[in-house]
Structure formats: C-alpha cells, structure tokens
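Left out: one protein chain. Kept in place: all the others.
By letter and in written order, the chains are A and B; residue numbering begins at 1 in each of them.
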Amino acid sequence: MPLIQVDLAQHIYNELHEQLSTEIQAAQVEALDITPDDLFHVFRPHGPGELKFDPGYNDVDRRDLLLIHITMVHMYPVSKKRALFETIVRRLGALGLRPEDILISVVENGFEDWYAGR
Amino acid sequence: MPLIQVDLAQHIYNELHEQLSTEIQAAQVEALDITPDDLFHVFRPHGPGELKFDPGYNDVDRRDLLLIHITMVHMYPVSKKRALFETIVRRLGALGLRPEDILISVVENGFEDWYAGR
Partner (left out) sequence: MPLIQVDLAQHIYNELHEQLSTEIQAAQVEALDITPDDLFHVFRPHGPGELKFDPGYNDVDRRDLLLIHITMVHMYPVSKKRALFETIVRRLGALGLRPEDILISVVENGFEDWYAGR
C-alpha cells in the first residue's frame, strides 16, 4: 500500500494529472512489483509562491518543483528504491517533465500501520 | 501529540468536518488514552480528480477516498493501533462514511521530534 502524495504547480496538475497518476503507478508496478490496483494517489495543486525551491541545489538546473512523497512499508532494498526513482523520473520525463524539477521523498512504516478499507 | 492530517472530498468536508474532527478525536481518546485536548487536525478538502484510487483493491468495494494520515510517537503496541483503526472506522461509519472508503496510514517518530507551543 504505497501512498503517493504529489504537490505540484496548478497548471501542471490541470494538464497532466491523469497521465501523472498513470505513469507513477506504472513505475511502482515496474520497480516494486506491486499490483496495478494498489493505487492511492493524493494530488495537491499549488499556486505561485506555495512551492519554494532553490534553482541550483544539488548541482541541477531546477526551474520548478514537483514533490512526490511516498509512504510505504519498510520492505524494499535500496536497489529497489533507486529503481523506483529512476523509473518515475524516466516515465515523467516522457510526459515532458524535467528530471531536475522532481523531488522524491520516501517515508517508511510497518504493515501494522495501515488500514485500507477493511 | 498525534498529528492528524485528513485529505478528503470537498463535499464531505463541507458537510462533516466538525463531526469528523470530533469523532476522530474521540477515537484517539478511546483507543490510545490521550487527553481530549491533545488535538491537532489538518483538513485538506479536494476537488474531483485530486484523490485517485482503485475501486476494488484489497477486495473492498471502494467508492471514494478519505485519507487519515497520523504522525505519532512510537510507543503503542500493534493491538492499540488496531483498536485505533477500528474505533475510527466505527465512529466515522456512524456518520455515514463507508469503512471501505477509508485509508489510514501511521508514521511514527520520537518524543524529541515535537515542538508543541513551548
């Protein structure tokens, strides 16, 4: 049950939210072997000023901020996490989003920390 | 100091936010023995499209998504967490919300990770 929370500019949300969701989910399926129906995505569109970032941190040319916050059970090795990040960035890149503008943060919990409808 | 963050449909927020807050807090008091005034709730109403979910994952008939994200100190046994989930679902059920539509996710930290007004 990874929970995906995406904070992004309103205009990107308006243009791409369906495709963003599709590609992020495909990345999870591809990299983590979750089932396609294990899908919980919260999108939070933001106006100008609400997303603040530095245009050069980490030696990248950053022009926007698209935050993908993932809450998931502590069970994946580092290699799987890296594969997930790479797959997300590649798939969102195919939608025209710049890798430099993406920030991904994972927070982990346990199986006992979830209730999903029953 | 559990921190409750609720992402939900705008219309459910409009109709029920006061009662949702009351019942979630009552569930915390009942299941975790916190004091009633230990109350920090953030509600985030969402328009259509911002909450994406699968209608059948986990073998439930899901029609909406109400996410309750709980940040709390690592101190409760699994049995208490389960009791908390059951109590929240039962109390929100009494408001007319479907258990199948509720997603709860807990993330834990330590006592040293909080500042609460002093």
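Assume contacts are C-beta pairs under 8 Å (C-beta built on N, C-alpha and C of every residue); 3 or more make two chains touch, one makes a residue touch a chain.
Note that the coordinates shown come from a computational prediction; the quantities given were computed from them, not determined experimentally.
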_By the contact criterion defined above, which parts of chain B meet the unshown chain? Give residue numbers in ascending order._
1, 3, 5, 13, 17-18, 21, 35-45, 71, 107, 109, 112-118
*asked:* Just checking the interface: what residues of chain A touch the absent partner chain?
replied: 7, 44, 46, 49-54, 56-60, 62, 65, 67, 69, 78, 81-82, 85, 88-89, 99-108
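To be clear about the criterion, only the chains that are shown with their structure count from here on.
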*Rounded to the nearest whole Å, what is the centre-to-centre distance of chain A and chain B, using the mean of the C-alpha atoms as each centre?*
22
